[in-house]
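Note that one protein chain of the assembly has been removed; the remaining protein chains are unaltered in position.
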Amino acid sequence: MEDRRNKVMDLDEAIRTFVRDGSHMSIGGFSISRNPMAAVYTIIRQGIKNLHFYVHSNGTGIDELIGGGCISRLEIAYGGNGKAATTCIRFRKAVQEGTLQVEDYSNYQMTLRFAAGAMGVPFLPTRSSLGTDIINRWGFSEETRNKDPKIADKKLVVLDNPFGSWADAPKVVLVPAIHPDVTIIHVQRADYQGTCRILGLTYADIEQAKASRHVIVTCEELVEPGQMRENPGLNQIPFIHVSAVCHVPYGAYPTAVYRYYDYDPQYLIAYARAARDEQLFRKYQDEFIYGVNNHGEFLDRIGRKRLEQIQADPRTGYAVNLQWYDRGEMT
Amino acid sequence: MEDRRNKVMDLDEAIRTFVRDGSHMSIGGFSISRNPMAAVYTIIRQGIKNLHFYVHSNGTGIDELIGGGCISRLEIAYGGNGKAATTCIRFRKAVQEGTLQVEDYSNYQMTLRFAAGAMGVPFLPTRSSLGTDIINRWGFSEETRNKDPKIADKKLVVLDNPFGSWADAPKVVLVPAIHPDVTIIHVQRADYQGTCRILGLTYADIEQAKASRHVIVTCEELVEPGQMRENPGLNQIPFIHVSAVCHVPYGAYPTAVYRYYDYDPQYLIAYARAARDEQLFRKYQDEFIYGVNNHGEFLDRIGRKRLEQIQADPRTGYAVNLQWYDRGEMT
Amino acid sequence: MNYTSPEIMTIMAAREIRNGDIVFCGTGISMLAAMAAKNISAPESVIFFESGAVDSLLEELPLAVSDSRVMYGTDSNGGLMDAFATMQNRMTGDRVIAILGAAQIDKYGNLNTTVIGDYFHPETRFAGSGGGCDVASFVPRCIVFMHHEKRKFVRKLDYLTSPGYLDGPGARERAGLPPGGISCVVTNMAVMRFDEHSKEMYLDRFYPGTTPQQILDRMGFPVDISRARQADPPTEEELRILREKCDPSRMQL
Partner (left out) sequence: MNYTSPEIMTIMAAREIRNGDIVFCGTGISMLAAMAAKNISAPESVIFFESGAVDSLLEELPLAVSDSRVMYGTDSNGGLMDAFATMQNRMTGDRVIAILGAAQIDKYGNLNTTVIGDYFHPETRFAGSGGGCDVASFVPRCIVFMHHEKRKFVRKLDYLTSPGYLDGPGARERAGLPPGGISCVVTNMAVMRFDEHSKEMYLDRFYPGTTPQQILDRMGFPVDISRARQADPPTEEELRILREKCDPSRMQL
């Protein structure tokens, strides 16, 4: 693989190239921030099914994908959409209706699992969850585990510390590495080779990207490598990990991108309302996902005014005094 | 501990407060870069003995401390001083003469050991060193291990992968966490609470600092917290890990500090020559270490002209066209 | 003094925070409690989030721990690897106090934030552990916010997400956990603590206007009320600071 080649692709093409029915994948971001939403909507629009998904704390992205019928198995620590929905609504519904198999871990465990994948080791240790049902209850059946070589045989392993009482830890929990086929992240800035710069919190995006066979990056700004190299200390993901770069301004909308725009409370609240009702939800999907051809058309439907309302203030990096008004249905 | 208090101390006082005979400690930097040399010389000058030291690849700092008779046990991956001495000279001498007990690890293993300490786990896994003498030969005797509760009972442990062939790794090496009493690092910028900003490569400084009970930071520039918080993405070590901050410009001299100054080839070569001969080495120490009271006086002895020669070029961050001329003895 | 239920809960939790503590908090009322403590009695405390933000300035109330509002004016912005390592690390972790919430709690302070009903066919699915299990595993002190309802204070959790004292004295140690567990439960009626020896929940303080019996009536298991005293209500000064400094736009209160 020639890492330096220009990896810029159209998002539709990138998804078609790297994401398939049954792919094991993860998306970056955290609850209502920096989810790669343009990619999420593209996956739904392309009708990709049976995805095996890995996330730590996710919200908007994962819930749309579940609502779109794309995910059949999910390894997760937390599914919440901030103030709009403490528990993601389609996620809750799918679990309660038995249409989604879930395996529960903690946030740190999911992070360590991505880190183990990035580091090339089969597991990493932690003291988290000893004595809890995270250890006792495994979400996937033995049959599921045996059938898919991409799933570890064991959810986790409790190990007596081979160094005795070293570090005052008599036992540790080993959590298995994750190796997604594809990870999609949305970043503030990338160059055409794929080097990424994330502003603000990185969550577990770096570990998720480095654990993956393929990484699709969507970015607010696409710049020249020379520009990225003026401040290498601000670049977190080197191009050697990246397969495709897609320039998608507002690519995380309706979730927030620090220093660019905020989440859109109006969208999130309307989504939450629609998600509770099957008919409203179909209508929502038909209008905002299936009814448009790409993220540009989606944003046109949202309208310039809404995007202006969530513009980040240059001093703070978010939309100051953003209102969580509840205007009912989106129009 | 009130983390926000002003932690600024005189370096002499900081060393006296936190470093004792027999302390387990580490220093940051890598071979001839960003070693906390002012602190190293202060330790030698204070006559501290029997230190148990942990480093990955170190050079100038560790070799001076060995030459100063401060270290009795050393866990290390590499002792080299760049072009001036492929193997550190006092280190080699001390090992060959049997005055220094050494336990050998690889660079990544030492880094993982600091990371394990920082993460609060007893060990981390790697595939490095399987089948080698790093696994077969342990530097410290069982007696030494048993006598000092600060040394792990085992140098390392080879573990069959409890997840079977997950990640294609049938076995891993577990390396035990390091918990130094004190770590000293030199950084480009710190504030009075102890938050640190390292420019350029961080080596393993972050892991070393976070693994330690106490952290002494020496810095080129001491700034207000407000100034550090304008760009939090550039700060690597939050103040909650730091015990003391010492403002010591040129505190890494004669090693290099990216964007501030380069290593001083003249010093390093003269040191290497002196280090080979007992009489010359005493003379060197008397003149440059014991013959001065602090780093300021040491720098006076070096002279402004020498410091000007190694000033970093603002574009590249190092001294362009720096010459490794060999002028013989330092004057 | 007039005050709302969220206000007294926030003040009761804030009083648990000592000057110099590192405060792990989520959003909503737990963040308000951390901010109130910082403004009232613990000015040197440090607020930090599992998402990786240390000592956020918090000019506005964030609505998620990943919110851009937690990133502004921080001491450093890292990621989850950094944040949880800080809590598992014994040097820094021992100074952390965490504020958590839950759908169910049992008499040993174990928490459920995962499901109601059978794990494989749940009646109600919640968001899951998030960082809750991690911090409850790692840090020595946790405050839990709960509404005082029978269905929330249960004899047996439907799923044990985050460890309190597990099944009693010595259980954390036997499981391999560091010491720690839940320090107190702050509800809309009372502050509950855990007996030093039995590790069982007891009623420590009931709020003005409630009685120990009313509280017992809203619990699925009995607790010792012999040590119960009335809580000192929020002072005028505490309420003023909370209202004016922590949530002037009344998003939470």
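Think of it as A, B and C in the order they're written, each chain with its own count starting at 1.
Here is the rule we use: a residue touches a chain if its C-beta (ideal position, glycine included) is under 8 Å from a C-beta of that chain, and two chains touch if they have at least 3 such contacts.
Quantities reported herein were computed from a predicted structural model and do not represent experimental measurements.
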- Query: So which shown chains sit in contact with the chain we cannot see?
  - Reply: A, B
- Message: Given that one chain is not shown, which residue among B:Thr202, B:Asn235, B:Gln266 or B:Gln285 touches it?
- Response: B:Thr202
- Item | Which of B:Phe18, B:Tyr41 or B:Tyr105 contacts the chain that the document leaves out | B:Tyr105
- Message: From the list B:Thr17, B:Ser72 or B:Ser128, pick the residue that touches the absent chain.
- Response: B:Ser128
- Message: So one chain is hidden, and I want to know which residue out of B:Pro36, B:Gly61, B:Gly79 or B:Pro249 touches that hidden chain in the complete assembly.
- Response: B:Gly79
- Task: Check each of B:Tyr250, B:Tyr271, B:Phe288 or B:Tyr318 against the chain that is not shown and name the one that touches it.
- Result: B:Tyr318
- Item | Sites on chain B contacted by the missing partner chain, in the whole complex | 29-34, 56-57, 59, 76-80, 82-83, 86-88, 91-92, 95-96, 98, 104-109, 111-112, 115, 126-134, 136-137, 158, 167-172, 200-207, 256-259, 262, 312, 316-318, 320-321, 324
- Message: Which parts of chain A face the unshown chain closely enough to count as touching?
- Response: 1-5, 117-121, 195, 210, 212-213, 225, 228-229, 232-233, 235-241
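In this text, only the chains that are shown with their structure count from here on.
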- Approximately how many whole Å separate the CA-defined centres of chain A and chain C? 27
- Task: Starting from the mean Cα coordinates of chain B and chain C, work out the distance between those two points in Å.
- Result: 40
- Task: Could you check chain B for residues that touch two or more other chains and list them?
- Result: 117, 119-121, 233
- Query: Can you list the residues of chain C that touch 2 or more other chains?
  - Reply: 71, 77, 88, 90, 138
